[in-house]
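Complex shown without one protein chain; remaining protein chains in place.
Just so it is clear, A and B label the chains in written order, and each chain counts residues from 1 on its own.
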């Protein structure tokens, strides 16, 4: 089957189109060079050379199985036990994918929030104070303050301030996901990775979550994997389009959605497949 | 309409079988309780046994059973917990792990008399611990380890992968995630498993007759110094448990009221195990509720 709607346009389309944010003069906080991911012998990510501007939101989009989540999870080495990741992940000039790196220290700077809200079976307060206590913060006032600011940043404070000692498992899906964001930012990371954080949420919670992310941008660099193209368009500065384990297009979000340079991207963002 | 008739007959037969099985099982429970409960009295539960005369109690045996249970649990729980954590949280899916799993499965399928004989050979004879609480506790530990390990591993399995990732993403090590996030969440189910396995250990006899021994020297319940020979806490004294007592008096039969004592002891065993079961269910549910409720 041959689609011949606009032959001239198709020929001007490119195979691959990447514009990194530093070309627009934006400071770079994280970048990957020649990143490959293998599950056993099977290669899941062939190439992922991306740069991320600091205090920006970057969206990773693409069909299921395109490698976007694999890429994201490699950034703070959550794939360590599952997959082999080769290449460099440069965080503020340091390759965090090299052997001597302490992954635990690194993950405190590169935090992550997951697809399904995963609050611990503890109180709301303890969920947030937990990681700090483990690292030696015992001062009650300091903890109280972190809990409050984290919850405020995650826009959850007003809803739970009177119930801090209640079990976090009793929260609704949207609230639980905010709690997970609050928990992640309580350790004061630099970068926040979000793996389809809104896919388990209803539309209202989703829109609240997006507002929260836009606020968080002042303090954190955010990289978000999403299935929802409107979401990517609404909140991100840059968007990377993944397909079949490759980054096919990377550019400013407005470019990707209004003037894609790669045919597959164009098909995807216009809803022709995926 | 042949198949319809066949269906009716078959289902009727199944009702019959199920009814019969319930009848047998209830008769069993009923018999133990009906013949045993009338024997129970404060005297029976606390007095020492008498070898040739009527009217002895099972006080010492009852104490021994609990003491051995606690010791065996205290030894086996940390080992089983560690092993389960390694197996579920660390071990990779390769032939070494498979071999280790097989070894644990073999241990769980060994007849308890074989475990007891090994305990006799190793602890009683080789290490010269003699017939003692300590030898018995080790034998019970071996008997208990594989099942407890599996039950804890199953408990760990009930906690989502997401919980582990949540811990790791905060910069916690796997070990911290397991001990601070996963274990607390798994406590209700682990505890249920521990109590159920306690029931099994409590009623075990074959592993004990040649390790903890078949005699119950009188104890001085005022002396709690574990180094004194008549102290209940002395781990080097021989200690016949309730289950061993039932076997012993029935195979030797020199006690005039052996049957009454056995009935009473059986009832005590069954009631204890019923209690273990109910506590396990109750505690598990209660803790789970407390963990998840607002």
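Just so it is clear, a residue touches a chain if its C-beta (ideal position, glycine included) is under 8 Å from a C-beta of that chain, and two chains touch if they have at least 3 such contacts.
The rule is short, and it goes like this: contacts and distances are computed from a predicted model.
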Query = Any idea which of "Sorbitol-binding protein /mannitol-binding protein", "Heterodisulfide reductase subunit A", "Phosphate transport system permease protein" or "histidine kinase" UniProt assigns to the chain that's been left out?
reply = "Phosphate transport system permease protein"
Interface partners of the hidden chain - shown chains only, full complex considered = A, B
Message = So one chain is hidden, and I want to know which residue out of B:46, B:112 or B:230 touches that hidden chain in the complete assembly.
response = B:112
Message = Can you say which of B:44, B:67 or B:210 touches the chain missing from this structure?
response = B:210
Positions on subunit B contacted by the hidden chain, ascending = 3-4, 6-7, 10-11, 13-15, 17-18, 20-22, 24-26, 28-29, 31-32, 35, 78-83, 85-87, 89-91, 100, 102-107, 109-115, 117-118, 120-122, 125, 142, 145-146, 149, 171-176, 178-179, 196, 199-200, 202-206, 209-210, 243-244, 246-247, 250-251, 259, 262-263, 266, 269-270, 273-274, 276-277
Note = Per the touch rule stated above, subunit A touches the missing chain via residues 91-94, 96, 100-102, 104-106, 135
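Basically, only the chains that are shown with their structure count from here on.
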Inquiry  = Averaging over Cα atoms per chain, report the distance between subunit A and subunit B in Å.
reply    = 49
Task = Give every residue of subunit B touching subunit A within the complex, in rising order.
result = 160, 162-163, 165-173, 176, 180-181, 184-185, 291-294
Complex contacts: residues of subunit A adjacent to subunit B = 76, 78, 104-108, 111-114, 116, 118-122, 130-131, 134, 163, 166-167, 169-170, 180, 183-184, 187
